[in-house]
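Every protein chain of the complex appears in place save one, which is left out.
In this document, chain identifiers A, B and C correspond to the written order of the chains, with residue numbering beginning at 1 in each.
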Amino acid sequence: MQAHPHTEQDELKVMGAKCYQCGKCSAGCPLASQMELSTSQMMRQLQLGNYDAIYRSNSLWVCVACETCQSRCPQEIKIVEIWDTLRNRLFADKKLQRKYATKGAVRHILLAHKIFLSNIYTFGRIFEPMLAAIYNLRSGDLFKDASKGPSLLVKGKLPLLPHRINGIKEFQRIFKNVEKYRAQKG
Amino acid sequence: MARIGVFICWCGENISRTVDVVKVAEAMAGVPGVVTSVEYKYMCSDPGQKIMKESIKNDALDGVVVALCSPLMHEKTFRTAAEEAGLNPFLLEVANIREHCSWVHENKEEATKKAIAITRSTVERVRYNLQLKNITVPITARAMVVGGGIAGIQAALDIANGGHEVVLVERTPSIGGHMAGLSETFPTLDCSQCILTPRMVEVARHPKIKLYSYAEVESVSGFVGNFEVKIRKKARSVDTSSCTGCGICQEKCPQKNIASEFEEGLGKRKAIYVPFPQAVPNKPVIDRKHCLYFTKGKCKICEKVCGPKAIRYEQEDEIVEERIGAIVLATGYETLPATFFPEYGGGRYPDVITGLQFERLASASGPTSGELKRPSDGRRPETVVFLSCAGSRDLAKGISYCSKICCMYVAKHAMLYQHKVHGGKAYVFYMDVRASGKNYDEFVRRAIEQDKAIYVRGRVARVYEKEIEGVKKLVVKGADTLLGEQVEIVADMVVLASAVKPSVGAAALAQKVGTPYDQHHFYSEAHPKLRPVESNTAGIFLAGAAQAPKDIPESVADASAAASKVQILFSRKEMERDPYVSMVNSDRCFGCFSCEAVCPYRAISRKEIKNRSGEVLKVVAEVNAGLCQGCGGCIAICRAKACDLAGYTDQQIFSAIRGFNTTSTYEEEVVKK
Amino acid sequence: MDIEKREYAYYPGCSLEGMAKEFDIATKEVFTRLGIKLSELADWSCCGATAAHYKDRLLAYALPARNLNLVGKSGKSEVAISCAACFSRLKTTTMQLEHDSKLKAEVELVLEEKYEGGVKPLHILEILMQSVGTARLQALVTKPLKSLRVVSYYGCLLVRPPEVATFDDLENPTSMDKIMECMGAVAVDWPMKTECCGASLTLSKSDWVLNLVEKLLREAKDAKAQVIAVACPLCQANLDMRQIDLQNQKRIDFKMPVLYFTQLMALAMGAQKEKLSFHRHLVEVQSTLGAYLNQ
Partner (left out) sequence: MSMNMNMKFEPKIMAFVCQWCTYTGADLAGTSRMQYSPYVKIIKLPCTGRIDVQFIVKAFEEGADGVIVSGCHPGDCHYTSGNYYARRRFEMFHELMSFVGVDMRRIQFAWVSAAEGRKWAELVNEVSKRVEELGPFNVFHALREQANELNP
């Protein structure tokens, strides 16, 4: 039997305190069967400040932010906002990533998001063929959806040449400025 | 020179934790006119009161300030004590340093400063307090009960059996309320109508009860002991004195497909109808919105078939006036309609029903004669899912509170269902089971252990319809939070234990009566523990679910309590009232009578000032102290500064204002010391 | 009802340049027929989609803010959006920046320009229902999709969160159904209108998406639908493309064409089938829609 971990009150714990564990979020979640902790269990861990359990679970990354939970929450908890903050923290912290996001589904999902972002950073818009190709290369899942590649090309679904926006410099500066701003704030 | 005593309470630690009461006492001791300033651990205890009483005598005090909890708690206690010590009770004032100070501030220095300011201001105010005497007013020993459900019925019978006349006003065509529509009652499973209808008949026959059914309160004026009430008797279109209640009109009426309110929309009624067979009065009413004669101008079949010629198409609403001494509000509750739950398909799927609808399906007198059948196709439901907390404890739906009765009736429903459909499956989704009455938890256990109701801890996210093998089923998507898993149940019927809320019009009635209500429109009690059936308005009492969600035994207990409060009031011929009434200085008054226009109590009359030879010199305003309620509206409007309010005079208030601010430098010195 | 607008700024979104090109073509076709000009925003950029708000809340508001400013600079106050996800990101940004002055200051800092505000993002479904109206839509139908059984699939972001997607009912949206009825089709009620398809997981966890998609398709089949109408490129991609995987991996062939609702509209309004790029779909369209295509 493990003692309840106790941590200091923080902003997220305060937001989570409203949860009374009715489970309406978990009941409607389309991806609940894939989550290691259900939405309400995640909220419970948050109430205890057990961030280790939260990050150890794959749930944050299985979630696609479909907002079903939040739109039905009887306590009007901003669930997606809370989860975004948790995800933001991991994104911003290499140490956390090394600890929690190097294996299994979490690694793949995180990778996909990162590749997506670097894709738009490069072009200003998404260039879909590159997106899929790089993902497959980096994830080691070389032939995933490859069977569809040719048919997508034949059907004209995939453009052959990327489009780069004119204002790409200022667009990229937004990314850099965000990084800089975060670095300043510590 | 004033001789003022200041008595400061520690209230154990309640005040002393954040207010340095010793410093407050020191500070007050230095105020001019204060001859004694002491603090004590529990001022309201006997020894505490004794300190004050002895000081009143020994120090010959002519003003007292007690600094402690809210005056709503103990003003009366200390004024009585002061009177016992020979001081006019209205020379004592309370400085509220607990609710308004020690409980709401953490910083001791700041709280102490504020407590000093509050007490000082009260000292300044009390200098100008006048010796007042309570006012006596006569009492009309006649009660009005609004609402003819079980609470109203019980209150009316108790008051009437106590020997006083009662006027019972019911909005619908019959008394009986929700209880008349219930199947069986928890935790005993006795039949609701069997225990209720004898009471309804007793009301009808009672010589001291005057029943106005199909009637509403139009307006209320006056005050405790002396209310004047106007009641609107809505046009029934039937002369109740000549109608024999034979029922032939209802039988012959061709308009037959109107959703019955009594059957919660699951059954039909005619355009001329008695809501249910045991209705009291057992006289029909014409629903003019659906009557062919009223809508199309022809038919009149009811008139033709009526033997005693009791149909009155031309009847109009009638306003009657009643003089009343006390009012009991027992306006009851309603529940959220199924349409309030789009995620559960309420209103879209006919087999998603509310708890009250289930009561009708399970009732032997209901539309299916007690056989459980689906509203959509009449099939026997093999699986039923009950959802508790449908809308209750749900901020997103605007209801923060627990509806209290659902846990019990859901268990009852699961049980009744099991008794009626052998081998059927009953699922109950719940967040908590709150069964805290006598034999209540045992009842819930019985539903689970003997009647095999499957309780699942979690809320349901969604219900949708799906045709399976030619039958429309309801797919219920819930969670079992104890397992941390999703649950999907294919059901035939879903019953929503939808939240209890006050009846429509509860707030409007409260405004007519002048009594407070909370944000949900439940009536506010005068004190949550010690005065649960009294409102803050003298002479207005509360019973049943109009005050908060309640079950039958609680509503009945409330009603009897309210009835006994009414009888206490009626046990005297006249009563004493606070002397806070307006006074007119006739020298200053020049007779503009602006006060007359703003007075809500018609307490201002005109008085002629005559000289010796009888000539009228001027006409001035005069206050009838029996009618004046002391709102002070006349004073603020008076341009001549001729009016003032006893207990709240301009001088007292100006002095209190000064009291707050003159303390600044002084209070700082004391606190820093 | 609003007085009908003749021109809107138009934000197609990344997918409509690539995988969902046919959505772009069909939408423009419908609006041209309605006499409404959609002027594509010059040099628009990605809204950041899900990835941006997973990474950094500030980035997630700054990327749409850049585009909202572009709308303002083009002299327009309303921007029409086809993609449900882009619509959600842009509208959420306008709402957040309106009442969170701290966030607005942060966004302006990283944008290196003022956020002007005052731009109203509208989903094309919203424009068609609220500004154009069903009567006018109906008047343009020349080849009604008679007896074609269509289920409308709204997905997540056209209805959620309800404070952002305000133009339809959260639990039972009907705008697309109504439009389909106007087009002469049979709008079939089904329970999966707003259940999620798995969205962005399609890249990384396609097996999970497959399960969700299978459930949706099965319900559509059970409702005897012939076609699924959608308004979101990601929903379309998942529902269409994953049917091939279902064939390959599970030997289930739903043969359920998944079409953008504007494609169906354009068809009913008499557009040439060649213009509507039905060939771009992975699930064969011809055999289901044949009768309507060859009218």
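Structural remarks
We adopt the following convention: contacts are C-beta pairs under 8 Å (C-beta built on N, C-alpha and C of every residue); 3 or more make two chains touch, one makes a residue touch a chain.
Here the structure is a predicted model, which means the values were calculated and not measured.
Although it is not drawn here, the omitted chain touches the following shown chains in the complete assembly: B. The residue from B:A235, B:V320 or B:V598 that touches the chain not shown here is B:V598.
When the missing chain is restored to the complex, the residue among B:Q315, B:S376, B:S524 or B:N624 that touches it is B:S524. Touch with the chain that is not drawn comes from one residue among B:K23, B:H74 or B:K114, which is B:K114. Seen from chain B, the chain kept out of the figure touches residues 70-72, 96, 98-101, 103-107, 110-111, 113-114, 117-118, 121, 510-511, 514-519, 524, 536-537, 580, 598, 600-601, 629-633, 635-637, 645, 648, 650, 653-654, 656-658, 660-662, 664.
Please note the rule applied: only the chains that are shown with their structure count from here on.
The chain pair B-C and the chain pair A-C differ in C-beta contact count, and the higher one is A-C. Computed centre separation for the pair chain B/chain C is 51 angstrom, with centres defined by C-alpha atoms. Chain centres here are Cα means. That of chain A falls 23 Å from that of chain C. Annotation for chain A: residues touching 2 or more other chains are 33, 68.
In chain B, the positions touching at least two other chains are 343, 462.
Here chain B touches chain A in the complex through residues 343, 389, 393-397, 431, 457-462, 477-481, 484-487, going by the rule given at the top.
Residue ranges on chain B touching chain C, taken from their complex, read 342-343, 348, 462, 464-467, 475. Across the complex, chain A meets chain C through its residues 30-31, 33-34, 62, 64-68, 70-71, 80, 84-85, 87-88, 91-92, 105, 108-109, 111-114, 116-117, 120, 124-128, 131-132, 135, 139, 144-145, 147-148, 151-152, 155-159, 163, 165-167, 170-171, 173-175, 177-178, 181-182.
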